[in-house]
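Showing chain A:
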Amino acid sequence: MMDIRIFLSLAVVLFTIGVYGVLTRRNAVGILLSIELLANAVNLNLVAFGHFGAGAVGQVFALFSVALTVTEVIVGLAIVVLLYRTRQDITVDLASEMSR
Partner candidate 1 sequence: MLANIALIVLCAWTVVSAFFVVASKNLVHGVFWLAAMLLNTAVIYIALDAPFLASIQVILYTGGVITMMLFGVMLTLRQSGTIIPNPSQHSPGRATVAGLFGLTMLWAIWTTPELAAMTPTTSGSADEIGKLFLGQYMIPFEALSVLLLAGMIGAIVLARKGDA
Partner candidate 2 sequence: MIFPILSFIVATPALAALLLVFLPDEAKTAIRAISVAASAVALAGSIYVAQAVMALGPAQFHFHERYPIIPSLGINYIMAVDGWGASLMLLTGLIIFAGSVASTTLENRPREFYIFLLGLVAGVFGVFVAQDLFVFFLFYEIAVLPMYLLIGIWGSTGKVESKGPFAWAMNQLDVGGKEYAAMKLTLVLLGGSALILAAMLGMYFAGGHTFDMGELAKASIPPNLQWWLFPALWIGFGALAGLFPFHTWSPDGHAAAPTAVSMLHAGVLMKLGAFGVLRVGMVLLPYGARDWAFTVGTVAVINILWGAMSAMAQKDLKYIIAYSSVSHMGVVLLGAATLTVNGWNGAMFQMFAHGIMTGLFFALVGLIYDRTHDRWIPHMGGFANIMPFIAVFFTIGGLSSLGMPGTAGFVAEFLVFLGAWQGPHAWWAVPGAVGALITAVYVLRGIKDIFWGAGPPPQFAALPDARGAERVALVVLGTALIVFGVWPRLILDLIDAATPLYLSAIVATQAAGVTP
């Protein structure tokens, strides 16, 4: 039962859900949540491959990824806060005014 494909499939499903979230969410924080799903799916992959042959390197990269994701969340949230302060709204549709 310890088949790598199970973990990979789980990651794919998580990733797919995350993608769907990014595609459909209109709220900036909502999108950030979906992105967390994506990142988590990737981490799961890294750890799975580490367990099935690559060794500690898998975890090292997962840790790198975690750190990057955290940074991204920080900056993303800062932008959200900024967005809110200037516009009183964080619906990303309205951010499309940059195309005008």
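Assume a contact is a pair of C-beta atoms (placed from the backbone, for glycine too) under 8 Å apart; a residue touches a chain by one contact, two chains touch by 3 or more; residues count from 1.
The candidate set was assembled so that all candidates are chains of the complex that A comes from, given by their letters.
The structure displayed is predicted, hence computed values, not measured ones.
Which member of 1 or 2 touches chain A in this complex comes down to candidate 1.
If you check the complex, the residues on chain A that touch candidate 1 are 1-10, 12-21, 23-27, 29-30, 32-34, 36-37, 40, 43-44, 47-48, 50-53, 55-60, 62-64, 66-75, 77-82, 84-86, 90-91.
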